[in-house]
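If you scroll down you'll find the structure; I have some questions about it.
Removed from the display is one protein chain of the complex; every other protein chain stays in position.
Order as written gives the chain letters A, B and C; numbering starts at 1 within each chain.
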């Protein structure tokens, strides 16, 4: 398994290079009987489309998704759903300047060392464009979760030194940086404009909240729900850190500060606080799941950088063309997608945990 | 797959409850022809044994490992290696006080919600004792890596507010907190003594360095080497954050500060700096891999805490018995184990990346 | 994954060599809340014990199983169940005669070519003794199936040229050959006695019937229920053929003869005949599942045989010691075990097929 498959029950296999013919995904394990149409996918996919603001590459791609299989008369069949997005703007511009050069901060060197051969056009498979397939699969998972009453919502928490100070969910889609705080968004734009003028780039943090989550979901030991989320989110290019609940801050707290007490609320036990971030011992505790991912600054910058090439020569390069000065805003929908895929996969697996649930299921059929 | 299996090629299946008959592991995929004996496992396992310092539980367990299969005449057979550690000190002390109570910060509630039934003796499967099997498997992986010239070394980076300021590898095993800095260790002991007096506990950070790593290892997209490390490390109980290289700090840097240039060194291309932490685009870049994990404070504290029980009653509990006031030092060898398992697994998978390597392998046999 | 793991949801990992310290299995994915005790396992395991008749090796092994984990207060915890059987009679007899020789019909040569190193004591991992772990896991699966109203029953259909002509389920456990026909069993014994006198061995066929099976179970395409049964049964040493329903005979029939019509029976649709053997298009059709496996004659025979050794010398060998002149009767419980594991695994997976079943499951919890 060479790394382009994810999920155990809801099984996602993505494909495609940045400047190849198409990108896409096959999802095996989508339950039958779900309403699904191309618009469900398209509306989510359009959120990651390039060219929507000053702060994203202007590559011109309509990113129109086509469902090739697995849906019949508006409903999922239980068979694999293949989705494809053809590349339009993949004409070979001139790559001779970087064809055999290892761009700092990029995956070029690793791919070359691993395969001895690489697609140098726009990063090939290591491009952010690879996430097209993830978002298509994520759209299905999000729709399935919504049907179960579970919501997944990600947004930009900080860009460079600018963090959000308030939370207004409506605001997220009103500013180009997908921040839930209009003031912070303004300040971040100012910061980004300065970066761009200095031919430099910025990083930031995405936060994600999953609400409506039932308690008891996640597998103990290696497949803890937070461990799977960690892999899912860390598999997004440029992520350098992942934390849940208090995260790294928990290392500084005392047990008496970090523990969440329990109380009774109607016929349910619930936590009094949520330092844990909704997961205890790898299993959901019924509270909101809250995690954060740190993204490094975009490695493609127009400043001169020192590097080497395949011929073992050192040289300086300047990366031309317009690149996203920050990838954090466009990563929001990708984080949401990976979270949705992971959570739905865990919900499926959790159904097999107890013999009584299994007996109920089969009794129903008799 | 209910979560107790890990690894794709080097396949680890652990078992055992805190107060059950035994704990252990079966490892399938250990290559044939490796020298291996019980002492190789025991020496690593003894590093996580309880009762070795003031700061660990005094449960009396010899933790003697027995290899049941897969080794013949001192060499691995290529068949599964089963290893078992019998529990000695599992006599049922009186659990009536916590039997149906959800301890704050523990996995009790999640297990109860998931399975409707749980082993209340010492946390059962959610106990830190579950890591016995991981360390046994990790010892094999570490030995295999050493044979390939790769070293894995973890240590305590900080406890509560006390961080190490210098690095002396020899020092790690000289102090009870496994810190590479004798001064910091002293200060951390003082801090822990205060915590204990206040019936409280502390968290901290473990850092791990993998050196001697060849470039080109790791699978792009979902099985990025750092994504797999993230899952591996996050699957250790009490981990709340994971970061690599600059980690969360990278979100604050500019691209020009965070990018690592390349240079030529003999007949190899190497990086000039290591902000990336040894992995670019999910593939090792030939530099040291450096990651950190944040651990929360031990949830078992002797202070009075508010909680609820299975009968939907609220109550206060005080957790008696001596518990580790900090689990970070004992987690060091577990982090090392999970890192070794992950890295060796990735090295195996990487062998299948190119057709020329495959042809070489089979030509050899002809 | 080096081949000792089986099952997707009910995940079986076996270990152990013929003359090693112990054999056993870890089963991950056993649902919580099932009644389970060692006697449930032991009663099934004892059916494959050596030394029970004239026709089995007289190796003296009590084959006493010990449950090490996953069961608490008589119920499964949902955590991995590890089971171990220590070898008693593994004293090294003198293997010098066959140590470096490739026995005809055995796995010796393949293991040597694959690993360059092998456990020559009684075949090591390739011994029939490897099936101890399978039967322990199979006992759990059989118990779970019984709870769901599903029965798995295997028996000997033929030995050499002697086939059963009638079916009396009670009879199966009354004769040493596990045939459901007392007359056939007598004739087969006569045949086997002749084989033994001529220092030769015999093969035969095992048939297995799974009744009480709900319709709709099995995954289309690669994980068809019969395809998984084929792998499961073919993974038993000495199996050379597998067929379902009319099997190879179907190749000779016309469509009009082989098709099973449907009829309505109460509120259910059922088949009029069962040429299909209970599976259509890889999915159970509600009828009995009926399959057969062909076993080759025991390769260990006392006649002189021509072969070669590791030193590339040709030589003649005579295999001494008493060996089963036919392995078919002892394979019956192994076939039953593999069938039960496969069917239960498929039942678990099938629960995830439809969005309505999933919504029902989670609504229940709300």
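Simple rule for what comes next: a contact is a pair of C-beta atoms (placed from the backbone, for glycine too) under 8 Å apart; a residue touches a chain by one contact, two chains touch by 3 or more.
Computed from a predicted model, the values in this text were never measured in an experiment.
> In the complete assembly, which of C:78, C:122, C:180 or C:299 touches the absent chain?
C:299
> Return the single residue from C:66, C:151, C:200 or C:288 that touches the missing chain.
Considering the complete complex, C:200 is the one touching the chain left out.
> If the hidden chain were put back, which of B:34, B:98, B:159 or B:317 would touch it?
Only one listed residue reaches the unshown chain, and that is B:34.
> Determine and list the subunit B residues touching the chain excluded from the picture.
9, 29, 31-34, 76, 78-79, 144, 147-149, 214, 216, 220, 347-348, 351-362, 364-366
> Spell out the interface residues on subunit A facing the chain that's missing from view.
Per the touch rule, subunit A residues meeting the hidden chain are 1-5, 8-9, 11, 13-17, 20-24, 26, 28-30, 32-33, 66-70, 72, 75, 77-82, 84, 114-119, 124-125.
> Take the complete complex as the reference. Which residues in subunit C touch the chain that isn't displayed?
Residues 1-6, 8, 12, 14, 102, 104-117, 125-126, 130, 158, 160-161, 195, 198, 200-205, 214-224, 226-228, 230-235, 237, 240-248, 250-264, 267, 269, 272, 276-277, 279-286, 294-301, 303, 305-308, 312-314, 349-350, 352-354, 356 of subunit C touch the chain absent from view.
As a convention for this text, only the chains that are shown with their structure count from here on.
> If we define chain centres by averaging CA atoms, which chain lands farthest from subunit B? Would you check?
C
> Provide the C-alpha centroid distance between subunit B and subunit C, rounded to the nearest whole angstrom.
Centre separation, subunit B to subunit C: 37 Å.
> From the mean C-alpha coordinate of subunit A to that of subunit C, what's the distance rounded to whole Å?
44
> Which residues belonging to subunit C are in contact with no fewer than two other chains?
Residues 9, 29, 32-33, 78-79 of subunit C each touch two or more of the other chains.
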